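Beneath this line is the structure, given in structure tokens, with notes to follow.
In this view, the complex is presented without one of its protein chains, the others remaining in place.
By letter and in written order, the chains are A, B and C; residue numbering begins at 1 in each of them.
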Amino acid sequence: MRIPEGAIVVMLTPFDNKGKINESQVRKLVSFLIEKNVDGIFPVSSSGEYVHMDMAERKFLIDIVIDEARSRVDIIPGTGATCYHQSIELANYAKDKGCSAIVLHGPYFFKNTDEVVEGHIRKVAESVDIPIFVYNIPFFANEVTPQIVERLAYLSNIVGIKDSSGNMVNVMNLLEMTKKVKPDFKVLVGVEEIMLPALLMGARGCMTATAGILPEFMVGIWNAYLNGNINLAYNLQFAILPLIRKMKSFNFPQGFKEALSVRGIEMGPPKMNYSREALLKLADLRERLRLEIAGLLERYFSQALINCRVQEKDSKFNYPQFGSKLLEKKYPDCTLCGNCASRDSVNKEMSSSGAQKEIIERIVENTLRRIIDEIR
Amino acid sequence: MRIPEGAIVVMLTPFDNKGKINESQVRKLVSFLIEKNVDGIFPVSSSGEYVHMDMAERKFLIDIVIDEARSRVDIIPGTGATCYHQSIELANYAKDKGCSAIVLHGPYFFKNTDEVVEGHIRKVAESVDIPIFVYNIPFFANEVTPQIVERLAYLSNIVGIKDSSGNMVNVMNLLEMTKKVKPDFKVLVGVEEIMLPALLMGARGCMTATAGILPEFMVGIWNAYLNGNINLAYNLQFAILPLIRKMKSFNFPQGFKEALSVRGIEMGPPKMNYSREALLKLADLRERLRLEIAGLLERYFSQALINCRVQEKDSKFNYPQFGSKLLEKKYPDCTLCGNCASRDSVNKEMSSSGAQKEIIERIVENTLRRIIDEIR
Amino acid sequence: MRIPEGAIVVMLTPFDNKGKINESQVRKLVSFLIEKNVDGIFPVSSSGEYVHMDMAERKFLIDIVIDEARSRVDIIPGTGATCYHQSIELANYAKDKGCSAIVLHGPYFFKNTDEVVEGHIRKVAESVDIPIFVYNIPFFANEVTPQIVERLAYLSNIVGIKDSSGNMVNVMNLLEMTKKVKPDFKVLVGVEEIMLPALLMGARGCMTATAGILPEFMVGIWNAYLNGNINLAYNLQFAILPLIRKMKSFNFPQGFKEALSVRGIEMGPPKMNYSREALLKLADLRERLRLEIAGLLERYFSQALINCRVQEKDSKFNYPQFGSKLLEKKYPDCTLCGNCASRDSVNKEMSSSGAQKEIIERIVENTLRRIIDEIR
Partner (left out) sequence: MRIPEGAIVVMLTPFDNKGKINESQVRKLVSFLIEKNVDGIFPVSSSGEYVHMDMAERKFLIDIVIDEARSRVDIIPGTGATCYHQSIELANYAKDKGCSAIVLHGPYFFKNTDEVVEGHIRKVAESVDIPIFVYNIPFFANEVTPQIVERLAYLSNIVGIKDSSGNMVNVMNLLEMTKKVKPDFKVLVGVEEIMLPALLMGARGCMTATAGILPEFMVGIWNAYLNGNINLAYNLQFAILPLIRKMKSFNFPQGFKEALSVRGIEMGPPKMNYSREALLKLADLRERLRLEIAGLLERYFSQALINCRVQEKDSKFNYPQFGSKLLEKKYPDCTLCGNCASRDSVNKEMSSSGAQKEIIERIVENTLRRIIDEIR
């Protein structure tokens, strides 16, 4: 049994104007992600707002994703719930539909004791016949501590953990504690900002929303890591941090949904009732995300480069000082495939990258002023 | 339009062995509560584990309660959800079925900003035509601050607040801030331990699970307060504190469910997966709850007194020193209806109440030892 | 041994321009408070920023307060610390100087276990010979739970608890649990907004900063309560809530210090480094506090009334509906001594106070009152 790993997408859910799942956009998104070579898709996710869907909708979403994926990629749906009955029902459905594994976080709403959190996951694991990634997301659901994970790892179908605490002490302890129980236990990181440090410590990939918004980057980090090109992985990892801060600056997960809409997926109206003022801020944010995403893709994956797979190997282990002159110089010399036809034009773009920030800032400012004028 | 007030029951939900709503036990519970003269019933509540039920089950539960109640008591179901669509659907259903009002807490799961929490409730209020009690339960759902409540109180169908924070500063500010907006805005307290102090400050009742477990006491406090018999209300309020601590000592709301089972309602197996060890603790707790509830009812509402409505008026405002000799003496002289036939036997019970604690403790100890022996 | 109770002042500390204790202003403050008939003074308090003072300064502050008080009022200094050595040293000093008792919160800075918190207080209690009020202030120091307090109450010199959690469930449980251990154990409330409900449940007073800023009100509530005039106590309690919200709207305890400066005590420059913008906000806040305090004193304790002790007794237990016509009408008819000669001059003062802001606020108030009247 091959357990999924790599750059796995926490899939956001496109809705239609009535708030129902938008099948055609879901299909478009799945196709987009597969084209971008992601390693797996995780529908019915927290960031995908599964809590707003009932059981029938959750099953329907799995149906669409499975159907569109046509076995080209692992599908690993979420089965989170407030009690185990619902999780078991959905896990069995996922198994029947041919999903590769499921993701299961601790129960939510009530504040349960550690013992009950463990009992919840244990009950599901013992009731279903499908590999399970335990999921620690203390912001939304009862925390699943490394100690609980260690004990659960003794169950044969508990195959990994998605840790979204952001706490690297957790990740380190999980790597150390679970390896003793099960050598091939997979620690996946659920926070996009720390994919590379987690990989370097032994994690086997990520499950993040950003993997669906900027698959080029998250797949890029994973492949660069696999190829030993840590230099490239490092550049890609740090390049996306400002974008992530922007996406997180709005009421979660709306900032992420806006960013995905920039990639061409119609996400539908927000699920929450935002004030007129908040919606204006959101429009502004979308514009800023558009510019930032365009800039990132242009810089790191320009048209000519976009279909290149990362191939280069950098045998020297020589971390660049981030943001240093060295890095700026180094970039055009050593990144990406290196045998690209449009190399020179890329280099030209690069050489002017000093001015890029100012240009973007000017565009943003102008756009903002125009919008404000329109509002008046 | 009469808005519910008084001793309103946060109704726990009896389930059958398959985890489905147990209709016959729900009917039994509703009848029991109406017999005990509660002022309202709040089904589809957090303590009633509504989060484990889907929309169809929530509607079915409303159906049963409405049908069994036969307009003898106000029914005020909960409509909590992660987004407004579900809340609106259930609120409209409640309206159609003849419910008096609904209860609505902030959205849960995601950590939304104050603005979004307010927008959520505002959207529901503007979309439905039924009185709404806003519900602040920061332990489970996004906090609804007094400032948000103040702004929402301007909407015509926002008629009150259930505050379950336990924070009396909140209750005081809510009383002060909402009175300026809407003189008849009702502040209800959602925490059983503080019903009396809240009433004395201007709250108009409670919505608590304990009102369904010990309706005699919560109805008793409310009626004593209405009749100006603060002395009696005081005794009743303090008498139940140790029981509440016991119910809260187990993973919520299982301790409350055990207590209700002691009153004769079959609650079904727990919704969470407890270990064998935890289930033994639970059995022990149930035994202790049984003794404590029996003792409380015997002391304050013995067979002969049980149907008496509180009538006495104590014109002297003279708070007893809780637990003092004075209180012990005072109790048989002034509480309850006073013209009860079985007075003497009650007094006799009372006079031996000094020894009561030891007797109960001995019974508990013996029970425990027996159980431990059985386990071995 | 008489244990302090009633309206006890958590004393803020006046500093000079160099950040040292301002002896003359401390003396002025102590005199002011004694004149206002407060029941005790608690120097070296958290709100009094004792954490900014070293041991010598803390002792010096006790010296001044004791000297100025000349045994006219109980002095109960704080002895909080990160470890017991310091607490013991200061407690012994307090004992030697003739203090009536000390206040002791849990250790702070480190997050200690419940066991260590209990051990800390136990060690101090067993090492000193002076009555101790345990102090629960979970916002600043390790929480002292009701269960810990219950166990500590068995020590002979643990005589009471100051609970500043705001959590009324705590207050109720403390009243119930400690009474069984020690009938005269004193529960004092540390949060100004809930003095009256706590008193009505059996608390024996408050320790609050507001008792030093508006001693008329806090002493007034206590005396009204003692005299059975719950009506008056109720009005006084609710009257101060908006002021408290204002004082809390700025970085603690600076809002409280500004309010005390309005009463004529020079508090010195803030201990924290506020930006120019923040200082402007602070100046604005001080102006608003000045108006609000003036209005409160004028309305409830006008010049002619200011020396009147609360005398009225209301034998009817008849809570007013806060904010109702009844209350508004009742006020001039029944509060305080009622035979005030300078009534008209007070009214004249009102109309002639010239600040622009006050005028605006009056207009707003009047408009609001008119609207409220119309709604009625």
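Annotations
The working rule: a residue touches a chain if its C-beta (ideal position, glycine included) is under 8 Å from a C-beta of that chain, and two chains touch if they have at least 3 such contacts.
Please read all numbers here as calculations on a predicted model, not as lab measurements.
All shown chains touched by the missing chain in the whole complex, by label: A, C. Interface note: of C:Lys28, C:Arg122, C:Arg245 or C:Arg299, the residue touching the hidden chain in the full complex is C:Arg122. Considering the full assembly, A:Asn173 is the residue among A:Ser127, A:Asn157 or A:Asn173 that touches the omitted chain. Within the complete assembly, A:Glu193 is the residue of A:Glu193, A:Glu266 or A:Glu298 that touches the hidden chain. The set of subunit C residues touching the chain not shown comprises 19, 46, 49, 51-52, 54-55, 82-86, 107-113, 115-116, 119-120, 122-123, 139-141, 251-253, 271-275, 278. Against the chain not shown here, subunit A presents residues 166-173, 175-176, 179-180, 183, 191, 193-194, 196-198, 200-202, 228, 230, 234, 237-238, 241-242, 245, 315-319, 321-324.
Note that only the chains that are shown with their structure count from here on.
A linear topology is adopted by the chain contact network, the touching chains following one after another without closure. Two copies of one sequence, subunit B and subunit C, touch each other mainly through matching residues, since over half of the numbers at the interface are common to both. Per-chain Cα centroids separate subunit A from subunit B by 43 Å.
The centroid of the Cα atoms in subunit A and the matching centroid in subunit C are 51 Å apart.
For this pair, subunit B with subunit C, the centres built from the Cα atoms lie 33 Å apart.
Shared interface positions of subunit C, defined as residues touching 2 or more other chains, are absent.
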